[in-house]
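A single protein chain has been removed from this complex, and every other one stays in its place.
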Amino acid sequence: MSWVHLMIVLPLLFAVFIPLLYKAFPRIHTGWFVLVVPVLIFGYLATYLPMLANGGTAIYEIPWIPYLDINFTVFVDGLGLIFALIISGIGALVVIYSIYYLSKAREALHNFYVYLMMFMGAMLGVVLSDNMIVLYLFWELTSISSFLLIAYWYQRKQSRFGAQKAMLITVLGGFAMLASIIMIHNITGTFSIREVIAQSDLLVQHDLFLPAMLLLLLGAFTKSAQFPFHIWLPDAMEAPTPISAYLHSATMVKAGIYLVARFTPAFGGTPEWFWIVTFVGLFTLIWGSLNAVKQRDLKALLAFSTISQLGLIMSLLGMGSAALYFNPGDQGVQLHAYAVLAAVFHLINHSTFKGSLFMVVGIVDHETGTRDMRKLGGLMTIMPVSFTLAVIGSLSMAGLPPFNGFISKEMFFTGTLSAASLDIFNMSTYGAIIPVVAWIASVFTFIYSIILVYKTFLGKYQPERLEKKAHEAPLGMLIPPSILGFLVLAIFFFPNVVGDYALKPMVASIIPSAAGVFDDYAISWWHGFEPELFMTMAVVAVGLILFATLNRWIGLYNHMPQWMHLNNWFKHGLSGMERGSHKVIDWHMTGYIRDYLMYIFITIILIVGGSYFLLTDFTLYTENLASISLFEIVLALVLLGSTVLVMATRSRLTAVVSVGVLGYVVALFFIILRAPDLALTQLAIETVSVALYLLCFYHLPKLKGRSEEEGEKFKIGNFIVALGIGSLVTLLALSVNGYNLFEPISVYYGDSYDLAGAANMVNAILADFRGFDTFLEIVVVAIAGLGVYALVRLRLEKRGGTDESQ
Amino acid sequence: MFDLILLISLLLISFAILVALYRVYKGPSMPDRIIALDSIGINLIALIAVFSIYMRSTAYLEAILLLGILAFIGTIAFSKFIERGVAIERKHD
Amino acid sequence: MEILMSILIGVLVTAGTYLVMSRSLLRIILGTAVIGHGALLLLLTTAGLKEGAPPITNIEALSYADPLPQALILTAIVINFATTGFFLVLAYRAYKELGTDDMDKLRGIDDE
Amino acid sequence: MNNIIILLLLIPLLTGVLLIFLRNRISAQRWLSILSLLAVGVIAAIIIQRVLNEGTMTLNLGGWEPPYGIVLVADMFAMLLVFTTVIVGICCLLYGFRTIGEERERYYFYTFIQFLLVGVMGSFLTGDLFNLFVFFEVMLLSSYVLIALGGKKVQLRESIKYVLVNIVSSMMFLIAIAYLYGMLGTLNFAHMAIRVSEAGQDGLLTTVAIFLMLVFSLKAALLMYFWLPGSYGAPPMAIAALFAALLTKVGIYSIFRVFSVVFPHQPEITHQLLAWLGILTMIIGAIGAVAHWSLRKILAYNVVVAVGFMIAGFAVFTTTAIAGSVFYLIHDMFVKALLFLLGGVMIGLTGTDKLREMSGMIRNHASLGWMFFIAALALAGVPPLSGFIGKLLVLQGAIGEGFYIIAAVGLITSLMVLYSVIKIFINGFWGENQLTVEDEKMSTKGTLLPSAILTVIVIGMGLGAEFVNVYIMEAAEVINNPSLYIDAVMPNGE
Amino acid sequence: MKVNDVILQTVTKIVVFIIFTFAFYLFFAGHHDTGGGFIGGLMAASALVLLYLSYDIDTISKAIPINYRTLIGVGVSVSMLTGLGSILLGFPFLSHTFEYVDFPFFGEIELATSVLFEFGVLFTVVGGTLTIILSISEDV
Partner (left out) sequence: MNESMIEIIVSILVLIGVALALISAFGLIRLPDVYTRSHAATKSATLGVLVTIIGAFLFFGLSEGVYSVRLILGIVFVFLTAPVAGHLICRAAYRSGVSLAEESVQDDLEPILGSEEERRAHNKERHHRSS
């Protein structure tokens, strides 16, 4: 147990007390109590920063299931710690923000904060765990808490839908990841990520490498909303805005990024990893930015922009993984690790500007009652602070100076250019695509950033279309985005503070071979007139032109073919699955017991018959058989006759009597076969049974014979199945009769007189050797007796009542 | 010789049972069937008696009385059932 | 004898299986009884039909029939009886309550 | 001599009989039935500890040496299941107190429950094939009565199907016993195992073994699950929960037992077959669970999915996978009982089992909702709940042995299962609240206690997996190493 | 249409005794010969059924005031208690013992605990069978 463990568990533990606090202090907004937690965690974790800057790491372990090599191990290194700081830092801001956003009077605050704390703990767990199973545990917990938070307003149908969608997709990824973890474990024999990384060579050479990698990436891509799994993120915007800001832009969606970064040392350096991560990222980048432009809901726009930005970071990680291909010290390492540096830098920057943008949008929503850009406009004068913050955020997103987004965007271009020049992984042929795609995506990023500011704060003010009278938000709501806005600027001007304390340790974790290469490197926003700068200028120029002509070409989106709306795929897929399943079920679960029996018999015939024919060769054994006398043949004929009669007769009585006769003949067979006890019992039982049949069935309608139209026709299908079962039984019986390897144990009972004091062996077995069977047999009789009594006497149907069985 | 006689007897009794079965099947009325059943029961007794002689075994003698009892009770139950619709009455009328 | 018995058992099982798949409840119950007879006879048959005396040591004999299957069958007979009895009454009650003994009318697909 | 083992069966039997005499004293019936189960639970715990320390215990009933008499075998696997059975039984009883109604109680409800548990526990404990049949019958007959007890229309209709299928399967069981006795001349599992390995498991024996497998499959709802959804929907939930938790498990247990001890020699045939049966069962169960909008049906099909998963796990036949299966088996008993009991409360409150007619229950019944949520997650195998470890181990085994299809199907069906139960949660608990407290058809008073107990267990089994694992591994060891079992039963060999 | 059952009832009175005797014979014979608790129980039950057939439920219930459901319980408990006895004496459950005792007049008689066990079987069978038969008869 260490303090770091405590930090992870603290939010979870605290969650237990939230409902109590909520009840105990109805006057104080519960958020104030909650605020303590992230602040504490941030404060404590920040003390590890110096250690990181010196290149150190820390490990603490609590045994959980050591038997299965599952331990709660936390591993503090650059990657994990910076993520944890983002989580707790932005967490604190979000809590402050939520205190003003969520009304104390109307909302179920305890639920909200419980989920939030659950999420925070889970997220910290994800980024700090070293054990993959524990990582998976927290991973699923983030999906679950996100599910709960999205559906915080569970009365809304859209919220429920969004929550379900998010959960299904992320849990699908989680399961894939679990499979991958298990494969990795089977290859390396460990659940510890550090040890897996140490055995990277083994992993990469194994047959299961590709499936394990794909499944792992599936987990990461679903969580980080990469194409085509991004569809859950726009629907997740049904969550309260603080949640969107926190989970769906700053933290949870970055868990996938984290995962890719974390496993880069293990899987990276292979062409498959490079290609998949890079191109899925790039495609997501462009897909997201293209779609963001057409959105009319502010949050939807932000959602697609988040998707796009996540794609950007993902692709950078992919490009950077090429560094692992080279040996430490090669020039390629630094060249390509630069992309990773850009990735983590943009990751941090994205958290700041996107967080503040979400909060601003939340403010707009909160104060005007709508997020629809068609209704908004001209809020600049009414909400000046918000406007300023929005401008800072948007321009940073668009990649303009003097904001931190500019630096990381420039680094992104550098990364794409260096990736394009790569001469491994077949990049020489396709590499040129990368910078082109990146540039186009940046243009659209620029456009939607402008749209965001312009449509909301500039243009015409339309008070009549707003639900509320707009005014500036309270101070408390403005503080968190202001802090983030301040950071956006601060990072631009002092990038190396972040660089030394955060980025370099992170890169060291992701590309261990690049541990020292950036030591002397300083990030700066000015590199001179390099291609990157021209690319940016072109982005601005083209972007402005396109924005000015927006109304001319925005209609193009309406011509998007239906199949490209992936949302429909999900919807139709889900309902299709349900309908298809229903069809399958309806088709065979007919409710007719006859059908069920038919399936059962056919299964038996196929499987047992099949194995009989495949596994045994039939021979008819004729040795050591008991003799047959004429008399027995006559009995057999009687038996046959009465059997046929049971099947053939249309009279119920005849059927019953025939069965009775059958029973008697069986008793006679028992006599012939030297079983007097059986014969007696069989005779008695048969008589009672026949009497019972008649007693019960005297009043039933006439048994329909086969000659009647609707009656029981002779069903040839049924008969064939029945014949199949019968023949199977006979065949097996014949084979079994020839199988005489062992002496039956019953020889022992020959001494029953001496052993049990009974001359009748059967009785000795019944009462003594296997007395327990007999004892249970009378229990069965007892149950049947009481059961019949209860069945006849107890009739709840007439009474109606509130039995939950109906 | 003795065994042959017994065997033939067994066959003949079986035949008698078959004949009675025909009556059970044919009917036409319920009482006809019951009579046939009763005679099957009785023939069965004879069958078992002969069989135990044939087997030289007294192990089956219980079956004789048992069958007698069952046949009797069965017949009574059936006849009451036909006559009154119930075999066991709640209260005599 | 074993071969004869095996075939008879096959016939019984066939008939029982066929009956079990009929529409009328009574025939179904009779079907279970018929299969039951088959199963019991099978138990006796597979154990080997010895030409010995009944398994009672009072009877002097060189060999006895295998007593164990007999004991098992006895138990099984009783259990079958109890089950059949219950099933019958269940069918009877169902008939009275639901007004039919036709299994096709007892589907009970009451879905959404 | 370990007479303590028989107490596990005798106490409920005695109680069941005693309750016949106390027919009209309902509170006495309740107390006695709970006390009896508590006592059995304590005894089971004692035995488990002893088995852990001293190894498998056996009791030769009547003092007859196996294979001549009947032997009860308390190995770790059986005892864990017995212990679980008792706990599930207690919870269902507690729920029954509130919901089952005085009429049923007067008509020997508790007696039947006790006998049912005897049948279930006996099936776990017995070391004799025919005795297993008899215990099956004790269990089945009790279940017949319980499913029909009350005589409502649905109950009668569905119980006929249930009874019929089970009678047919009992007949098949008898036929299988006939073959096995005919071939091996013995009934004791251990003795059968000795003889099978002596003779070598040839084609005929394997065929007969497969016949037996199908008999058990029918009871376990493995592939032949057709009877299950309807019949689990008919009786009151206290009974349905007990069924869902216990009945199919007996079939599964039997498959585990027979195909590890007696017929382990041809895994490429028998276990391969089991694997495919398991896979098909998972798929079809998941399809059923997804298809329905009726609470009872969804839960019932979930029973089927779990059966497939456990069997598939067993079919992998490595220590890891078997341990996973055993873990999952125990987890499933708890979680199915929990889900059915919670479902019972939901149905009780709303008076319907149609999801489309439910809504917003979390407003007034938060604890109910959260317990359901936890149960749903446990069912899907989300860590750190009880379903996870079992799933993990099974997948580990499956992937390790190259059974990728099992792993893939297992995971995909888990997702479908999650979808189906979350559907219940979303529709039943979220949305506008339609019911005021007055509208509700049943009070939740006292009905949540058993669910709470089970929830704690479900969470505890996951978090405390290390503690549980000691026992699970021991159980898996016994299954994987049949000679342990055989030596315990017949220390002197044949 | 008054029904006269005098003939039947008269014969029944005699026959029932024969059946009962036979039932007890079968019961005790079971140890060494064909018979046993189960078949004995069935015979005893059939004697009772005969009584119910010839008379009616009310009359017989008055004459033989047995609650058959209780009888089931008694039967199962008797069997169980014989088993419990062996536990108390430190033998495995359901261990039986037998002894040959020389009684004056009767000669050597075997006393076996399994007979006690079989008594339980007999009671249960009588109780169970009659519960079933009477439940149905009363309902029809």
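The first chain written gets the first letter, and so on, giving A, B, C, D and E; residue counts start at 1 in each chain.
Following the convention adopted for this analysis, a residue touches a chain if its C-beta (ideal position, glycine included) is under 8 Å from a C-beta of that chain, and two chains touch if they have at least 3 such contacts.
Values in this document were obtained by computation on a predicted structure and should not be read as measured data.
A.B. asks: May I ask you to list the residues on chain B that touch the chain which is not drawn?
C.D. replies: With respect to the unshown chain, the touching residues of chain B are 1-2, 5-6, 9, 12-13, 15-16, 19-20, 22-23, 29-32, 34-36, 38-39, 42-43, 45-46, 49-50, 52-53, 56, 58, 61-62, 64-65, 68-69, 71-72, 75-76, 78-80, 82-86.
A.B. asks: If the missing chain were put back, which residues of chain E would it touch?
C.D. replies: Residues in contact with the chain left out: 1, 7-8, 11, 14-15, 18, 21-22, 25, 140.
Assume only the chains that are shown with their structure count from here on.
A.B. asks: Taking mean CA positions as centres, which chain lies farthest from chain D?
C.D. replies: B
A.B. asks: So which chain ends up in the middle if you average the CA atoms?
C.D. replies: Looking at where each chain's C-alpha mean falls, the closest to the middle is D.
A.B. asks: Would you mind telling me which chain pair, A-B or B-C, is linked by more contacting C-beta pairs?
C.D. replies: Counting C-beta pairs in contact for A-B and B-C gives the edge to A-B.
A.B. asks: From the mean C-alpha coordinate of chain A to that of chain E, what's the distance rounded to whole Å?
C.D. replies: Using C-alpha averages as centres, the distance is 64 Å.
A.B. asks: If I count partner chains per residue in chain A, which residues reach a count of at least 2?
C.D. replies: Touching at least two other chains: 589, 591, 593, 597, 676-677, 680-681, 684-685, 688, 691-692, 695-696, 698-699, 729, 733, 736-737, 744-746, 749, 759-760, 762, 766, 768-774, 777, 779-789, 791-793, 795, 797.
A.B. asks: Spell out, as numbers or ranges, the residues of chain C touching 2 or more other chains.
C.D. replies: 13, 16, 20, 25, 38, 40, 42, 45-48, 53-54, 56, 58, 68-69, 72, 74-75, 78-79, 82-83, 85-86, 89-93, 97, 103, 106, 108
A.B. asks: What chain pairs are in touch here?
C.D. replies: All touching pairs, sorted by chain label, are A-B, A-C, A-D, A-E, B-C, B-E, C-D, C-E, D-E.
A.B. asks: Once bound in the complex, which stretches of chain B touch chain E?
C.D. replies: 59-60, 62, 65-66, 69-70, 72-73, 76-77, 80, 83-84, 86-93
A.B. asks: Sort out for me which residues of chain C touch chain A in the complex.
C.D. replies: Touch list, chain C to chain A: 1-27, 29-30, 33-34, 37-38, 40-42, 44-58, 64-75, 77-79, 81-86, 88-93, 95, 97, 101, 103-104, 106-109.
A.B. asks: So in the complex, the part of chain C that touches chain E is made up of which residues?
C.D. replies: My answer: residues 54, 56, 58, 74, 78, 82, 85, 89, 92.
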